[in-house]
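The complex appears here without one of its protein chains, the remainder shown in place.
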Amino acid sequence: MNLKMEKAEVEALLDQKFPQIHEGGRCYFIDWIKPLETQMRLKADHRHLRPGGTISGPSMMSLADLAAYVIILAEIGPVALAVTTSLNINFLNKPGPGDLLGHCKILKKGKRLIIVEVDIRSEGQDDLVAHATATYSVPPQT
Amino acid sequence: MNLKMEKAEVEALLDQKFPQIHEGGRCYFIDWIKPLETQMRLKADHRHLRPGGTISGPSMMSLADLAAYVIILAEIGPVALAVTTSLNINFLNKPGPGDLLGHCKILKKGKRLIIVEVDIRSEGQDDLVAHATATYSVPPQT
Amino acid sequence: MNLKMEKAEVEALLDQKFPQIHEGGRCYFIDWIKPLETQMRLKADHRHLRPGGTISGPSMMSLADLAAYVIILAEIGPVALAVTTSLNINFLNKPGPGDLLGHCKILKKGKRLIIVEVDIRSEGQDDLVAHATATYSVPPQT
Partner (left out) sequence: MNLKMEKAEVEALLDQKFPQIHEGGRCYFIDWIKPLETQMRLKADHRHLRPGGTISGPSMMSLADLAAYVIILAEIGPVALAVTTSLNINFLNKPGPGDLLGHCKILKKGKRLIIVEVDIRSEGQDDLVAHATATYSVPPQT
């Protein structure tokens, strides 16, 4: 159950391969990574807000997708970049004022498919803001 | 089957209520609206790209969500803003070099729930890049 | 957090309204109900099996749907029958030989929509066999 990549290595790889996620100012952060689980943080700013002070759906989908990407990198390493094949998200409650936390857990780590679940909450609150499941395809490793 | 809002009115309302979607430069455009259907265009730039020249999953989710939002506004008007309750997306083929087109069709227009389907293709190509379904809750109109 | 209906009442109502689920022999059982959660059991027989001894996907979808139905009845009572509006299921691992247990938790109990999550496992095993989320519409109560 050892990780193939630690937090700092995943961060460095994201910065190098996906500089776009920091476009306009850094807002997604990795809180921690442990075997099969990670927590990502979205420090939402005006780019993510919608009328009524809520956070946009696509910002939450990005948080879920990114959290999945992080734990998959940590688990299988950078050899082959996993590809999102599907994502399902339910929006449950309006987020509160604080940061959004995306807690991602691997439900199945197969050789070809990895399925994850992501719970999204406002920091310090119990209510779920959103819940996502997503499937990633792992390319054959030669 | 008359629309409650025409294209120019929907555009004006998006600009006013969701200026964030144009943050960093305008990239989402409404091609046309007709009863129960619309087509949105994403002129992808460096913000939407990923390694290998592909377009990011969240950019496509935004395109799907926005197209749904547009057709719902056109159909029910601005009285009550619909809320995304769930979204399911399958990523099918790598996009080609051109603009991404999101073709959105209302599958069911209920009083409380509206369900849509969105086909995403690269302009001029037959293959589907992604396919989404999404559900929107329409607040009670008083 | 009191339940509107206890286990025996829900069982009696299912027997009366949905005798079809017992067609060909009783196989779905309620293990327990508590606030916002229930556990259903599928005693799989030849009707639910597929080549290789696995349990059919539709049998698991039925287990998930039924578990959701049970907890919603218990929570809101028999006044208005909830209607499934969408269901998403991921099949993760082959079930083992024992009974299948569907553990259903309400993620959001809204006035109009109830969203649930269902974990399906073979009894006595840790690995998830399947994971579902589903949305139910609650008719206006007059």
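Which chain is which? They are A, B and C, in the order written, and residues in each are numbered from 1.
FYI, a contact is a pair of C-beta atoms (placed from the backbone, for glycine too) under 8 Å apart; a residue touches a chain by one contact, two chains touch by 3 or more.
Everything quoted here is computed from the prediction, not taken from an experiment.
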Contact set of the excluded chain (shown chains only): A, B, C
Omitted-chain contact residue, chosen from B:T38, B:S59 or B:N88: B:N88
Positions on subunit C where the hidden chain makes contact: 17-18, 20, 23-24, 46-51, 56-58, 61-62, 65, 81, 83-91
Residues of subunit B in contact with the chain not shown: 88, 90, 92-93, 107-108, 115, 117, 128, 131, 133, 135
Interface residues of subunit A (partner: the chain not displayed): 85-86, 88, 112-113, 135, 137
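In the analysis below, only the chains that are shown with their structure count from here on.
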Centre-most chain [mean C-alpha coordinates]: A
Fraction-based call for subunit C against subunit B, same above half, different below: same
Distance from subunit B to subunit A - Cα centre to Cα centre, in angstrom: 23
Inter-chain centre distance, subunit A versus subunit C - centres from mean C-alpha coordinates, in Å: 29
Numbers and ranges of subunit C residues touching at least 2 other chains: 88, 135
